[in-house]
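Every protein chain but one is kept in place in this view of the complex.
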Amino acid sequence: MWERMTQDVNVDDDTARRFLEEMLRIDIFEEETKERFGDGEIPGFVHLSGGHEGSHVGMGAAMRDEDWLAVGGARLIGQYIAKGVPLPEIMAELYGRVDGSNRGHGGQMHVADVDRKLYGHAATIGSGQNPAVGLALAEKVKGTDNVAVTTIGDGGTSRGSFHTALVFAAYWDLPVVFVIENNQWAISTPAESLSPDSLSDYGDPHNMATESVDGSDVEEVYRAVSDAIERARNGEGPSVIESRVVRLVPHFEGDKETYRDEAEYERLKEEKDPIENYRERLLENDVLTEGEIEDMVANIQDEVSEAVEFARESPEPEPEAAYEHVYRTPLYGQGE
Amino acid sequence: MWERMTQDVNVDDDTARRFLEEMLRIDIFEEETKERFGDGEIPGFVHLSGGHEGSHVGMGAAMRDEDWLAVGGARLIGQYIAKGVPLPEIMAELYGRVDGSNRGHGGQMHVADVDRKLYGHAATIGSGQNPAVGLALAEKVKGTDNVAVTTIGDGGTSRGSFHTALVFAAYWDLPVVFVIENNQWAISTPAESLSPDSLSDYGDPHNMATESVDGSDVEEVYRAVSDAIERARNGEGPSVIESRVVRLVPHFEGDKETYRDEAEYERLKEEKDPIENYRERLLENDVLTEGEIEDMVANIQDEVSEAVEFARESPEPEPEAAYEHVYRTPLYGQGE
Amino acid sequence: MTREITYVEAIAEALDEELSRDDDVILFGEDVEEFGGNFGETEGLYEKHGRDRVRNTPLSEIGIAGMALGAAVGGIRPVAELQFADFAATAGDEVFNQIPKQPYVSGGRLEAPLTIFAPSGAGIGAGAQHSQSVHSWLGNVPGWVVVTATTPYDAKGLFKSAIRDDNPVFFLPHKMLSETKGEVPDEEYTLPLGEAVVEEDGEDVTVVATQLMFHRAKEAAAEVDADVEIVNPRTFAPLDTETIAESVRKTGRLVVVDETVERYGTQGYIANEIVENEFFSFDAPPKTIGVKDVPIPLSPPLEQEVLPSADRIAAGIESLF
Partner (left out) sequence: MTREITYVEAIAEALDEELSRDDDVILFGEDVEEFGGNFGETEGLYEKHGRDRVRNTPLSEIGIAGMALGAAVGGIRPVAELQFADFAATAGDEVFNQIPKQPYVSGGRLEAPLTIFAPSGAGIGAGAQHSQSVHSWLGNVPGWVVVTATTPYDAKGLFKSAIRDDNPVFFLPHKMLSETKGEVPDEEYTLPLGEAVVEEDGEDVTVVATQLMFHRAKEAAAEVDADVEIVNPRTFAPLDTETIAESVRKTGRLVVVDETVERYGTQGYIANEIVENEFFSFDAPPKTIGVKDVPIPLSPPLEQEVLPSADRIAAGIESLF
């Protein structure tokens, strides 16, 4: 089912190093998040991205800063990081603090940063795709060549809202790239019980460009998303990409994963860890040395520790903040 | 774009006669409806089926009485008739009277007759498909081999609810036949601006059986829907059929149709009237004579006049009826 | 100077003027091009402003509302039509969970200056799924500015403000008023959002009413033997309770009429807000009038039965004396 990963490195060394570094950043940030959540420092839900790092980083690297990202599925933090939101702002938001990206109003499921063109995530899975179409429309109306990339999980593709977004994007040939992160599970429901051969087939009736790639290979995702973005930028319309990944972590922290086959799970952890595989590939191809990687890890660990410090030191919002940002006031014409 | 209609008759003579008769019944009933609406006797909206009669009759004939029909699109009355609801009950419902199928609570958009397994119509276009999946599930749970047929317009396929219904039907291989009546228009929006080549392609990613037929040919629709129903009955799962028809009437009575090209419209009326074409075909093949058809028409005219009389004589509901049927009371355990 | 135009013409003028005024305004929805909207509200706009600014969409309210949200966040000012107000539910997640909450959830970093408009209300025999008054649903979801229109003057002035406002605004004309006529200034004008207006002065009883119910309340006021003050809230969220309270402090009596369903509709909330804060101003209990707790039936006599009539309003007023 999974094709063997190619052992070549098909990007330049700098890019390759950045890929590994960014995947490690996600991984280390999330490991820390898990600890902090376990210690009760982080409220609410925490969904981690283990196994998706290659997909997130490949996609992020394919985008320009000016391209929008509308996050879907439940693997969120890796995408926020890949879109360039600073770690301290993300961590402070997970903590629900005033210096968080959303001033503590949103939390893990809602990190948004319009300045960095991160639309954020609709916590109702599958409600981010039509907004992504709207973001692309706005860019088109404004005459830019920026595109909108939007992700969704295998589970989310069952929602009609996803299909409507395909209809709308195709209708005006808008620059939208739909990335389906098929990690084989919607919580406990296996994607293999869905009828399509590849979930990217959902683009076929619309005559969209579609592709299914091994999403645990950062370079493959980078290539496929780059191609799709280029088409979109050139006015060739939307694409649908299935990024086949594995969820190497529970659905959310606390999920006992009773529904998973243990042997298969172990095999996947062994074979499909995007970071481990890429690390080995870079070592084999002499792009990096063990020592360089250790330095990289150490640096990131420092960054992450700083992010945690930042979050911890950021104050809880004052109670009155609960009533802010509901409306922009005065309303038009009010009080004149 | 339209293939030439075959001139053979491929059903037995009795069936052929019933096809023509039933199409005429729809046509004559609707002509009368139009008049009665014009005279202000019928309240609310009226959407007519001109051009869809072959599709409705072919589909209705392919079904057993025990099969469910969940009506979609905005061409409604022809489908109610094809499912066997007595004309007086339909007409009385259009009038909003107590002897209407729905006791005047529903009207033209909501004729429902569970005894005849007409689920009725969701007046929000595209909200009937998931209930159809549920109807099929109920039959399966009860161990019957009855199927659910559900129609939708070309416009309605843009709603995600339709796609979700495909996902659910495919997920359990339920006996559902999705018929898309593509009449080229969603009010004023042309279907040709949608991206699929055939709207039945929407079934392809689900690996469903799909077919696109000339829906103005009653025999073609009969054959295609019969095949799909047989598959469904045999446990071979859902199908999607595109029935390519023409809307030879305004969207609803009152629509000025400013958006249509007149020459093309005239051509379609000339070439694609399912009744006129079938009439000629039956005459050419000596299945019926002019005189027999005239008798048929006269009989139906009587039936329709009776339906109008029935509706006119049926009383308006008493005001208190407005408060009935909201809840079945007493609620469970209430007042004990 | 003023002239008489219809309510639908007022809506079309508002759209036309805002499309002309601001390049960032774009209009989309089902059948807004040649067809001109179900009630004629977008007639001529596509011809004048072109297909990039006035766009027919495929048939999906989720698509329309979701696209409007993204477009607004993306920096333009979308005005999106739903053909019937009932279809707010058809785009339920967008309308209840996404649009009104995104600005808040982002801690104010994200703006959604969009307007959705949709004709609401009963009276044309459109049945249970095309006749609802939904400002109770919308107003119960913080984040929406919910605006109704009662006259051509209101329709134009409020719609223009809705389009210019930086919040998501849901604008609700009433389909029974489409062809009613009224005075509208020749000059450009806007009306403030979030402010109720005393439309008729009176001393004895305050009647709160909007849309079709406003007109029926006026009829009722003419029938009864009391000096009726009529307050038109215009905006249902945020609600200008102060204007209503001030009126009740004067009259001592309150009738709230609205076309939403009574149970958890607008009426009880509005009445209770005033009662709770102005209890000792009341000379009689408050009276609420709305659609009884039933869907809207098709049959015209049944539809009229459930829709508050001028007589029912008059009886409600009289019951307080």
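Which chain is which? They are A, B and C, in the order written, and residues in each are numbered from 1.
Methods note: contacts are C-beta pairs under 8 Å (C-beta built on N, C-alpha and C of every residue); 3 or more make two chains touch, one makes a residue touch a chain.
Small disclaimer: the values here were computed from a predicted structure and weren't measured.
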Omitted chain - touching chains that are shown: A, B, C
Contact set of subunit B toward the excluded chain (per top definition): 68, 70, 100-106, 110, 112-115, 119-120, 122, 124, 127, 129-139, 141-142, 148, 160-161, 164-165, 167-168, 171-172, 324-328, 330-336
Residues in subunit A touching the chain absent from view: 43-45, 96-97, 102, 104-110, 122-127, 155-156, 158-160, 186-189, 194, 255, 258-259, 316-317, 319, 321-323, 326
Residues from subunit C at the interface with the omitted partner, ascending: 86-93, 95-98, 100-101, 104-105, 127-129, 136-137, 139-143, 237-239, 260-273, 275-277, 279, 282, 284-288, 293-295, 297-298
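Everything below uses one rule, namely that only the chains that are shown with their structure count from here on.
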Averaged-CA centre spacing for the pair subunit C and subunit A, given as whole angstrom: 40
Centre-to-centre distance between subunit B and subunit A (centres being mean Cα positions), rounded to whole Å: 45
Length of the line joining the C-alpha centres of subunit B and subunit C, rounded to whole Å: 36
In subunit A, residues with contacts to at least two other chains: 160-161, 164, 167-168, 171
Residues of subunit C touching at least two other chains: 57-58, 60, 62-63
